[in-house]
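Let me begin by presenting the structure, written as structure tokens, before commenting on it.
A single protein chain has been omitted; all remaining protein chains appear in their positions.
So that you can tell them apart, the chains are marked A and B in the order they are listed, and the count of residues begins at 1 in each.
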Amino acid sequence: MTAYKVLIADDNSVDRKVLSRVVRNQGNEVIEATNGFEAVDIFTEHRPDIVLMDVMMPGLNGKEATRQIKSIAEEDFVPVIFLTSLSDAQSLADCLESGGDDFLTKPYNHVVLQAKIDSYHRMSEMHRTLLNQRDEIARVNRHMLQEQRVAKAVYDNVAHAGCLTSPNIRYELSPLAVFNGDVLLAARKPGGGMHVLLGDFTGHGLPAAIGAMPMADIFYGMTAKGFGLREVLREINQKLKSILPVGFFCCAAAVDLAPDRQAASVWMGGVPDCYLLRNDGERIETLSSRHLPLGVMSADKFNDQMTEFPMANGDRLFLWSDGIIEARNSDGEMFGQERLINVVRDSAHASDVYDDIQRAVDEFVDGSEQDDDTTLIEVVMDDALREDNESGVTKAGISQGPRDWSMEYRLEASTLKSFNPVPLMNHIMMEVPGLRAIGGQLYTVVAELFSNAFEHGVLGLQSSMKQSPDGFIEYYRQREKRVAELEEGFVRINMHHTGVGESGTLTLTLEDSGDGFDYKRHDREEGSGNNYSGRGIPLIESICDSIEYRGKGNEVSVVIHWPLEQAT
Amino acid sequence: MSVRASLAGNGQELVIQVDGRFDFSAHQEFRDAYESASQVRKYIVDLGGATYLDSSALGMLLLLRDHAGGDHSEISITNCNDDVRKILAISNFEQLFTIQ
Partner (left out) sequence: MIDIESLNMLKDIMEEEFQPLIELYIRDSDRRFPEMRMALSEGDCESVRMTVHSLKGASSNVCAVDLAEQAYTVEKMAIDGALDQLPGAIDALEQSYQQVRQQLNTLV
């Protein structure tokens, strides 16, 4: 049994001795005080676990001594049990009122005495545990806030490399929003125009903040190097997919503003409908999410398709995370899409919409506690974006890098069995700054040409097989079998680039060891295509200036001039 | 909120019913529902009684998909009300799940 330290304060020495003996017999350590003053002094010095206090003592009586002890104990819980022969209810109540926790009436019942001592000891243990936990929580919380401040500072250094302060942008993002999962990024493109990205990570706190870091880094890094938004999104998706646990992802809306073409392209995955308002009209155009959020699909299944629409100077695009729509009033009711579109519809002019939304949401929530951030951004098309602040740097950037070069890469059967050369090819092409803006499309072209050469040429698979869903499955079954059995064959890739700094020409030639095909007949039948095979061909045609089949059809050469007429 | 799981189709189909608000509070129960079942080839998530779902519910569906074999999984989400259907549509989950 644990020895408790028990202070017994009683001026009556016979009473004190008897009680002291009983308590000691029960295994406790006893300190005796013969009056109230002594009790307070001994308490201060020895800090007993529990105090048994006679009520009537000369000098300082039990009640007053208790008050003093309780005040010395501060937030520690020290149970004081009054010893009394008083038996009327009011006297007993008075004892408790003066700060006593309980009373014991004389003559004492030894069993009850020990039970009370034990019970109060448990209570003070619990109290101590609570205090320790409280202090620990407070300490952890202080530590966490400190960490968040530091993390916020680091994050700001990454995120504020951008141009959210640009005059064509208005936005609302709470100061610690990064820890609530909302991210807002904007960066000028080297050739004029701007990329904007609004992200909403699932969850709150650290997981969301961690995902935001590489996202901002990739966004700013790649945009500054001249990569197209599709390529940026592709990279962010891949990064998030690899670092976030399954079930965590980032809903996002990304915009590529191209003032030179008076157009914008958006990619939306998992965010609510956004609106486009014309400067000169009343019509509200709705943009809807067409993709899965970032970080869900693997790189090969990620869809980077953007929706392009004309956007004249002064036209406004409004983007938000679900925080605005899910903002709750004091009754727990959500603001909702309906209210939002009504606010937009009722605004006198497109330029009032931003303020009107903010006001409507503020009035609606009226200070109630919110679970989510109400991130809102307005992006206005502005001709001034065409002129690049940093044109000197970026023009120089574009004119740098390799201009006139060529390389040939021949892959033999043993290599083709397990190695995909497309990423390497892409990497080499991306050394040319002018090709970065079309990196995504180039990747698709190279991937398509290579898989044609390998699958139809080297492996001899017929693309016509892919015309039905069953054939599609059979095609891939056959592919796997033939790759396993492959012993000879090759694919030769030749890349040739010439450039003058701000424009250039890339020629890709692929030859394979296969039998080729009747490309003259293929040309005649073009347009009778199907949904399963040759998906890449229209895309190749939209980017390449020419496609030429040669020899027996086992060699193809495509030419791409950059900059493209249209960057989609 | 409540999550109930039952087997159908000779024990090869697992029906998971979620009622009420489908949010983070359902996390453990939802996970237990599919992790405790073996030999299951097809999953049916019945959201007939679900009034609302948030992004963590979407995350839980992705976890189930991962558990069920990722791209080879067979998961149907059924009986969604309009609000729930809208949330699934915004996130384009019909690309990953059969939504009925």
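The rule we apply is simple: contacts are C-beta pairs under 8 Å (C-beta built on N, C-alpha and C of every residue); 3 or more make two chains touch, one makes a residue touch a chain.
The shown structure was predicted, so the numbers you read here are calculated from the model rather than taken from an experiment.
In the full assembly, the chain not pictured is in contact with A, by the touch criterion defined above. In the complete assembly, the contact with the undisplayed chain comes from A:58, out of A:58, A:332 or A:367. Residue A:85 is the one among A:71, A:85 or A:503 that touches the chain missing from this view.
Residues 11-15, 17-18, 21-22, 25, 56, 58, 85, 106-107 of chain A touch the missing chain (whole complex, contact as defined above).
Quick note on the criterion: only the chains that are shown with their structure count from here on.
For the pair chain A and chain B, the distance between mean C-alpha positions equals 23 Å. Chain A meets chain B in the complex at residues 200, 202-203, 246-249, 251, 269-273, 288-293, 296, 301, 322.
By the touch criterion stated above, chain B contacts chain A in their complex at residues 55-56, 58-60, 62-63, 66, 71, 89-93, 95-96.
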